[in-house]
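With one protein chain held back, the other chains of the complex are shown just where they sit.
On to subunit A.
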Amino acid sequence: MEKDEKIAWRFMDFYDTKRTSFYVSVKCLYLSVRQVVIMSGNLQPTKAQILKNLEAFKNVDTPEKKEEIYVHEVYNKISAHFSQTRYKPWPFVQQFLSELPDNLLGVDVGCGNGKYLSVNKKLYIVGSDYSTGLIQQARMLHKDEESNDILIADGLQLPHPDGIFDFALSIAVIHHFSTKERRENAIKEILRVLRFHGKALIYCWALEQEHSRRGYHDGMDQDVLVPWVLMKKQKKKKKNNISSIDKNKSEASDKKDCNTQNTESGDNVKPDTKMRYYHLYKKGELNEDCAEAGGK
């Protein structure tokens, strides 16, 4: 487990957009393979299944709908399980927060279950997320804390006045927007609410990660679907004979589009695969998007 939890990053630089003087530190991450470890191998969707899902994804006609089905709905469904696996702050984000002066005001755009909200209790952080499910998890975990608050909001329409925050976090969020324009607008929106000389820390997944288990690499399609397997416990139904059909349960979902499949009755535990959309950032691309967002 320990070595799988280690996340490497490829580059790190503070980026001064000159005209606006926002300092944006952008970093690309290799995908964490921790979520793979907690799933048993034969429950993972096959390559063919993922391709089929990707085809369905590409046929959805608007970026908003794509994100609705392949990001928002997924996070709402997996929120409880996802939250159980997202309690440990990444060291570099922890370091960023720990080194900030006391009593600063920050915003965490796409805060998920809020694992960065209480890393440094001398700050006040307003965390927001599109996913109601994840925000409910955040509320549960951070209910009694004085150093933060949470709200449900769209990263493209943040409910904050211009220039009020000393710093902003956006950790593993921007890659969920499904067009370049929307990703740039999401960065613009973060810069809008940041004060002059404010600092933003933005992380997205990297494309070039040949040596990771998922094997994403330069030259491949940057728009990918990443599976999340939930083990769903189901109620026993008295009328069904459940003894003999259980063993083939993992194959039952093979032919289906995962995010729209219905669960079948009869099993005690069955895998339920959800596909999340990611845009994998190429080397230098996040820097370009930040320049585009901050330079105008």
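FYI, a contact is a pair of C-beta atoms (placed from the backbone, for glycine too) under 8 Å apart; a residue touches a chain by one contact, two chains touch by 3 or more; residues count from 1.
Please note the rule applied: contacts and distances are computed from a predicted model.
Trainee: Can you pick, from "Ras-related protein Rab-44", "LAMI_0H18492g1_1", "Multifunctional methyltransferase subunit trm112" or "Ribosomal RNA-processing protein 41", the UniProt protein name of the chain not displayed?
Mentor: "Multifunctional methyltransferase subunit trm112"
Trainee: Out of A:56, A:105, A:141 or A:230, which residue would touch the omitted chain in the full complex?
Mentor: Per the contact definition at the top, the residue touching the missing chain is A:105.
Trainee: Which one, A:88, A:139 or A:283, makes contact with the chain that was left out?
Mentor: Spelled out, the listed residue whose C-beta touches the missing chain is A:139.
Trainee: Which one, A:153, A:275 or A:290, makes contact with the chain that was left out?
Mentor: Per the contact definition at the top, the residue touching the missing chain is A:153.
Trainee: Kindly note down the residues of subunit A that lie in touch with the hidden chain.
Mentor: 64, 102-103, 105, 122, 124, 126, 128, 130, 132, 135-136, 139, 144, 146, 149-154, 156-162, 164-165
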